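A single protein chain has been omitted from the complex, and every remaining protein chain is retained in its original position.
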Amino acid sequence: MTDSLAVESELPTSLMTVNLGPSHPAMHGTVRLTVTLDGETIIEAIPEIGFLHRGFSKSSEQSTWHQVLPYTDRLNYVSPILNNVGYILGVEKLIGIKDTERSQYLRVLMGEISRITDHLTCVGAIGLELGAFTVFLYAMEARELLWDRIAELTGARVTTSWTRVGGVATDMPPGWEQKLRDCLPRVLELTDEIDQLLTRNRIFIDRTRDIGIISAEDAVDFGFTGPCLRACGVNYDVRKAHPYLVYDRMDFTVPLGERGDTYDRYVLRLQEIKQSYRIVLQCLEQMPPGPIIIDDWRYALPPKKDVFGSIEGVMAHFKLIMEGIQVPAGEVYVYTEGANGELGFHLVSNGKGKPYAIQVRGPGLPILSALPHLIKGHAVADLIPIFDSINMIGGEVEQ
Amino acid sequence: MAQALIDRVREKFAAAKGSSHRGDEVVTVERGDLVAVIAFLRNDSACDMKLLRQIAAVDLLTFAGETTGGGSLASIEAPAYATAHKPQVEPRYYVSYNLYSITKKQSLRVRVDLRSDDLKLPSIASLYKTADWWERYVYDMFGVVFEGHPDLRRLLMYPEFVGHPLRKDYPVRKRQPLVPELDFPDLVRGPGPGPGGAGVPMSQTHVGRKNVDPNTYD
Partner (left out) sequence: MSRLPVLYPEGHVPESPRVGGEDKSVPVLLSRLDESLGWFEKALSGTLGWARKNSIFQYPFVTACCGMEYMSAMAGRYDIARFGAEFPRFTPRQADLLMIVGTINVKQTPVLRRVYDQMCEPKWVMAFGVCASSGGFYDNYATVQGADRVIPVDVYVPGCPPRPEQVLDGLKILQEKIQSQRHRAATVEKAKDVG
């Protein structure tokens, strides 16, 4: 025994550098990690990003304020409505207007449905990459049910571009509310099945408990927000701290974790799905009838009968489409609770119809920058659940 | 609420100027005071701004002159006219540090103006760990050099890229390809086995396949 130990200590070992390249299933497509390994233990990891940088800021400077909306869909492409809502709230803040009451409820309703789809995708991916393919299929089926509802209301499954300055584009079709009420229990049923499969599963707990722990102070120092921060026990949710739209009228709790490990981040997301479900039901109860967009033709397109029937209508339509909404000059930072954390838009306007500068504060960027801190000392196999649980979405990190 | 913060900052740093727009408070400081102001905002118990949300930068080159919005000076290559008559705006850039206090629920932006011939700032990566990547982003996109940064290199663009894309004088569609870009594909044949031999790739077929300059081909 001592002989072999003596031999082992004399064996020349060296560190190995492995490249988990940008095209890798567990890297969610676009992150390159250069890890230095001692055996299976990660000594150091250097993330390199930029493989999905699509020039959002530069392209949005060439488009009118409304034409930027499709670009915002593709930021966090798993919950696009939350991005639409965040961006339009910024433009409305710059102008100084508010949307109608019904549209506020609609935005909250669809935003929460979008948040549920984001958490479902994240949980499904965690299951898939740890080998639980059934969890992935259940999560995808639940997501399909919700995407059907989103498609019936907004017109698109994934990239919706649904909000407009002063309101939203489309209202609920007839019968939609009943269909939503019918499909939500099925979504919850599938979430419960996922819960039963994973949460008390010995293998899952062994692979995710105490993996990727980060303390609360480090998390704040690294700029964490959202579920990753709440898993450390810090109670910061923009919907409660600075309520926007009608979140102050909604009754929901914010789940908190204790240890800041991967398991907490996973369980937190499941609990947030249930809280979002509560918010959706309350929105359906409280939603008032009324217009879904304001009647101010400087910002909202006039109804078609006025466009074709009156001079003012056709002029307003022409100016809005050709020149864009004339947003007064100024600079504003608007922040909402995206599915991964605080999604912020830093908007600068110079008074014309196109944005002067837009910079997105994607919640994933600070969390990804903390990845070397999270995985140091763990095995390569632990990298996978950690990377899944932080739910880095390439679109919002790299704009 | 954040006005109180601005007042506290102005008590200690007399050169700071406060402003507010649509409910957002901004305090503009000199470059020399920047690290001291941010350290004060972070460590003072009444401010307690432990969360650095974002470091944003804006290039004011076309702010006044642009008639249709915020666009760059050119699409692919800046024509000689635009380069010769480029508007001169000083200070041309400003960098904005967006701070937040979770306990006090207050936000504040700290703004520093920069001239284009003196594009340097002290790094705050020692104060906030998240500043590391945000400063790399601002360096990559605007060319602001952060002195004291542990590892200042490009974040999103590749090292062979020349220029800083989000500056207003960088043309929008000027690509710098890493791999030579090819022309129109041959719509008839694919790269699989087919007439002409196993796996003759489409780039080798006779139909108009040649390398093109991506900045002229559309």
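We just call them A and B in the order they show up, numbering each chain from 1.
Just so it is clear, a contact is a pair of C-beta atoms (placed from the backbone, for glycine too) under 8 Å apart; a residue touches a chain by one contact, two chains touch by 3 or more.
Note that the coordinates shown come from a computational prediction; the quantities given were computed from them, not determined experimentally.
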Option from A:A45, A:V78, A:L130 or A:L320 whose C-beta touches the chain left out
A:V78
Which of these touches the unseen chain: A:L37, A:L137 or A:V254?
A:L137
Write the list of subunit B residues that the hidden chain touches.
157-158, 165, 170-179, 181-182, 185-206, 214
On subunit A, where is the contact patch with the chain that was removed from view?
21-25, 29-30, 50-55, 58-59, 70-71, 73-74, 77-78, 121, 124, 136-137, 140-141, 143-144, 147, 157-159, 394-395
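Following the convention adopted for this analysis, only the chains that are shown with their structure count from here on.
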Per the contact definition, I'd like the list of subunit B residues that touch subunit A in the complex.
21-24, 26, 50-54, 56-59, 63-64, 66-72, 96, 98, 102, 105, 107, 109, 128-130, 132-134, 137, 141, 154-158, 165-166, 172
Residues of subunit A defined as touching subunit B within the complex:
49-50, 53, 55, 57-59, 61-62, 64, 93-94, 96, 217-218, 220-223, 225, 234, 236, 241-242, 323-324, 330-333, 335, 342, 344, 346, 348, 350, 352-357, 359, 361, 365-366, 369-370, 373, 398-399
